[in-house]
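Of the protein chains in this complex, all but one are displayed in their positions.
Naming follows writing order (A and B), and every chain is counted from residue 1.
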Amino acid sequence: MSVTTAALRTPEAASRSRVKGLLEDERWLAAALLFPTMLLLGLFIAYPFVKGVMLSLTSARVGEPGDWVGLANFAKIWDDPIFRRAVWNTFWYTGVTTVFKLALGLWLAVLLNRHFRGKAFVRAFILLPFIIPTVLSTFAWKWMFDPTFSVLNWTFYKLGLITGRINWLGDPDLAMVSVMVVNIWRGVPFYAISLLAGLQTISPELHEAAAIDGARPWQRFWHVTWPLLLPVTMVVVLFSVIQTFADFQLVYVLTGGGPANATHLFATYAYQIAIGTGLLSEGAAISLAMFPVLFLVVVVQLLYIRRVETR
Amino acid sequence: MIEGAAWRKWVYFYIPLTIFVFLLLFPFYWMIVTTVRPDGELYRPWNAPNYTPFWTANPTLEHIQYLLEETLFSTWMLNTMIIALASTAISLVCGVFAGYALARLNFPFAGSLGTGIFITYLVPQTLLFIPLSDIVRNFRLGDTPWALILTYPTFLIPFCTWLMMGYFKAIPKELEECARIDGASRFKAMVYIILPIAVPGILSAGIFAFTLSWNEFIYALVFLSSPEQKTVPVGVTSELIRGDVFFWGPLMAGALLGSIPVALVYSFFVEHYVAGLTGSVKG
Partner (left out) sequence: MAQVVIRSLNKRFDEVHAVKDVNLEIRDKEFMVFVGPSGCGKTTTLRMIAGLESITSGQILIGDRVVNDLPPMDRDIAMVFQNYALYPHMSVYDNMAFGLKMRKFDREEIRRRVQEAADILGIRDYLHRKPRQLSGGQRQRVALGRAIVRHPQVFLFDEPLSNLDAKLRVQMRVELKKLHERLGTTAVYVTHDQVEAMTLGDRVVVMRDGVVQQVGEPLELYNNPVNRFVAGFLGSPAMNFAPVRVVAANGGGLRIENDGLRLLVPPDQAGRVGRYAGRELTFGIRPEDLRIATDSDPPDLTFEAIVEVVERLGSETLLDIRVGSSAMVAAVEPSAPARVRDRLRLAVNPERMHFFDPETERTV
C-alpha cells in the first residue's frame, strides 16, 4: 500500500516527508527541539559572557568602544578601597545570611512538618515573602526602617529596649545589618519550603524505629533526619549562596550602596560604576570578579550532584 | 509524631510558629496599612504622642487614586503583564522541548548539553547585565519590551528545562514507544502522549516562570529608560521617588497593587508553585 502512495507523491509532499523522516531520527529531532533554547542561551548568555570579558579588557564607556587596556581595569579595582569593601561585604553578607536562613528555615520546616489544623494555609502564607516581587516588599521594609517614622523604633521604644531613635539605614554597620535582616526575611520561606519537601520524603517509620531504639528527640534529629536531609540541604544552600552572592535588589533599594559606599555588594557597585558613571569596562570587570566564586560554587554543586547520583 | 505535655507543645510549637508567621507577614500588613493611611497620619514621627502605628481611624483611597491617575502605574502593570506572559510562553515552549530532548532522546553530547544548561541555570543576572545592555542596544532592542521578552528566557528556560526533565524522566518510555508503534511520529507521540501527561509539570514551570519574570528587576532597570516602557518594580522605584523625597503612600499602594497579580496566580496554584519551587532545587 505504501509503495503505491509513495509513487503518487508530489515533490512538495516528498520534501515534507523528508523533513518528517529526519525528525524520526532521534539526533535530528533532538537538534530541532534544542535549537530555540540554544539560540537564546547562546545569544543572551554565552555571547554576553564573552563580550563581558572583552569589555573588561578595554576602556569602553557608554557610547565609545574604547581601547584595549589589558588587565588595567582589574588592577584598578584591586586598588579601589570601595571595591575591597564591596568584596568583604559580599562575603560577609552571604555567609551571615546563609547561616541564619538555614537555621531558621530548618526550624520552620520542622515546625511545619507536624500535623496541625490550617497547615496548608500557613504554608501558603509563609511563602509570600518569597513570591512577592522583592523590590516591592523591600520598599515596605525601607519604610519600616525610616528613621523618623519607623514602626520598629516605636515598637522597641515601647518595649523599653531603646531610649533614642535608631537610624537603621543611616549608620554604616546598622545599614548592613538591616540589609541582612531583609535578606533573611525573604530567604527563610524558600529554605523552609524546600527543606520541608525534603523532610516529607523521610519515612516516619524511621523516626519511630529510632524512638523505639531509645533515641531522644534531639538525637533522632541528629542521627536520622539530618543525614537524610543533607543532600537537599546542600543543593538549597548552594542555590541560595549563588543568589545571595550576586544580590542586587535589596541593597539597591534599601541603601543604594550607602551610606558612604559602606554597603556595596559586587553587583550594586558594578551597577554604580557602569550605569551610574558610564564606565562600562570597569563595571564589567567588577561583575566579572564575581565569576571565580560563582564558578567554584557551581563546580561544587555539580560534583555533589554527580556524587549523589552515582551513589 | 510523639506527643508531649500540653505546655511543651506551646513552647516548642505554637509560640515559635506564631512568631515566624507574624514576622514573615508583618511587612505585608504594614504595606496595606500604609496604603490606606492618610498623609497626615503617615508623616507623624514615631515618638509623637498620637502615633498609632498598627491601624488607622481614617482609611483613605487617596494614594491608590493618586497612583492610578497621576502616574503611569496602569501602563507599568500592562507592560509587566505582557512581558511576563510572553517570556513565560517562550520559555515554556523552549524548556518543554529541550527538557524532552534531554530527558528522553539519545544523542551525542546529551550529557554535556544538560550540564551546560544546568550551569546557565546558575548564572545570576547580575553577572551579565553590563555586556548584555550593550548587546541589547546593538540589536536595537533597548527601551522596548522585546529587550526583556527575549532576555528573561535566559534565566527561565534553564529552570523550565530542568523542571521538565524531572517530569519527563518519570514517565515510562513505553508510552511513547507504544504510540510510535500505534502510528504516531516521534513528534506526535510527544505532543499527544507525553505532553498531556506532563501538564502538571508544565503548569508548575509556567507559574514559577511567571512569578520570576514579574519579579525581575535589574534587566528591566538597565534596559528600559522611558517611563512609559517600564515594568512595575522599576516604575515604582524610579518614578515614585523624586530625588530624596519618597511618596510613601503611593509607593506602598504601588507595591501592594503590583503584588496582586503574582499573589493571585500563586493563590490559585499554590500546590503547583510549591512543586515548581521544590522541583527547581531537586538535583
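Quick note on the criterion: contacts are C-beta pairs under 8 Å (C-beta built on N, C-alpha and C of every residue); 3 or more make two chains touch, one makes a residue touch a chain.
Bear in mind the structure is a predicted one, so any value in this text is a computation, not a measurement.
K.L.:
One chain isn't shown here. Among B:I197, B:I241 or B:A263, which residue touches it?
P.N.:
B:I197
K.L.:
Just one of B:A179, B:A205, B:I218 or B:L240 touches the chain that is missing; which is it?
P.N.:
With B:A179, B:A205, B:I218 or B:L240 as choices, the missing chain is touched by B:A179.
K.L.:
Please give every residue of chain B in contact with the chain that is not shown.
P.N.:
Interface residues of chain B facing the absent chain: 172, 174-175, 177-186, 188, 192-193, 196-197.
In this section, only the chains that are shown with their structure count from here on.
K.L.:
Just give me the whole-number Å value for how far the CA centre of chain A lies from that of chain B.
P.N.:
Taking the mean C-alpha position of each chain, the two centres sit 13 Å apart.
K.L.:
Quick one: which bits of chain A touch chain B in the complex? Just the residue numbers, please.
P.N.:
Against chain B, the touching part of chain A is residues 20, 23-24, 26-27, 29-31, 33-34, 36-37, 40-41, 43-45, 47-49, 51-52, 55, 104, 107-108, 111-112, 114-116, 120, 122-137, 139-144, 146, 148-151, 153-155, 157, 165, 185, 188-190, 193-194, 197, 204, 207, 211, 217, 231-232, 235-236, 239, 242-243, 245-249, 252-253, 266-267, 270-271, 274-275, 280, 283-284, 287-288, 290-291, 294, 297-298, 301-302, 304-305, 308-309.
K.L.:
Once bound in the complex, which stretches of chain B touch chain A?
P.N.:
Counting only chain B, the residues touching chain A are 1-2, 13, 16-17, 20-21, 23-25, 27-28, 30-31, 34, 42-47, 51, 53-54, 90, 93-95, 97-98, 100-102, 105-108, 110, 113, 115, 117-120, 122-135, 150-151, 153-154, 157-158, 161, 185-187, 211, 214-215, 217-218, 221-222, 232-234, 236-237, 246, 248, 251-252, 254-256, 258-259, 262-263, 266-267, 270, 273-274, 277-278, 281-283.
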